[in-house]
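Omission of a single protein chain aside, the complex is shown with its protein chains in their original locations.
Now for subunit A:
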């Protein structure tokens, strides 16, 4: 499965949660598949989805799912020790690990070679780190939500992107709509 197929699969689960979605094609795909006020789309700032998600989870009680990518986690790897040492049990970091920089032409990442992000997360002190197959994403994600424990999920999947339109919504509109959904 490629990322867009996974997102289609788990859209019914994501719909009821606060979602912080990674820059580029992941946000475009989620926006096209199931746009929700509870989705915060990153339009720039590669790497910070996991940090924004953690800050949001620490600040309020609702479940937060950050949809990140292997390339983006590699670019902000300092986020993993911060997550490990500031446990928010309403936080799930879901890394869609397709071993490539999808938004820039599918160049390979080190996560698709020797580097295991699940092992990195564990070495950083993260608990409840689960590496799973693309087809199992929905089941693993639902269990993580139901557990009420912070999780780091590494979803191994195929490289590739769906053709989706660029998000043209104004960033302040995305943010304002999201904040209203957070406080609702």
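The working rule: contacts are C-beta pairs under 8 Å (C-beta built on N, C-alpha and C of every residue); 3 or more make two chains touch, one makes a residue touch a chain; residues count from 1.
The rule we apply is simple: contacts and distances are computed from a predicted model.
K.L.:
Could you check which of "Ribose transport system ATP-binding protein", "ABC transporter permease", "Sulfopyruvate decarboxylase subunit alpha" or "MnhA2" matches the UniProt name for the chain that's left out?
P.N.:
So, among "Ribose transport system ATP-binding protein", "ABC transporter permease", "Sulfopyruvate decarboxylase subunit alpha" or "MnhA2", the name matching the hidden chain's UniProt entry is "Sulfopyruvate decarboxylase subunit alpha".
K.L.:
May I ask which residue of A:28, A:79, A:137 or A:161 touches the chain that does not appear here?
P.N.:
From the options A:28, A:79, A:137 or A:161, the contact with the absent chain belongs to A:79.
K.L.:
Spell out, residue by residue, where the missing chain touches subunit A.
P.N.:
Interface with the chain not displayed, on the subunit A side: 20, 40, 42-45, 47-60, 76, 78-79, 81-82, 86, 171-172, 174-175, 178-179, 182-183.
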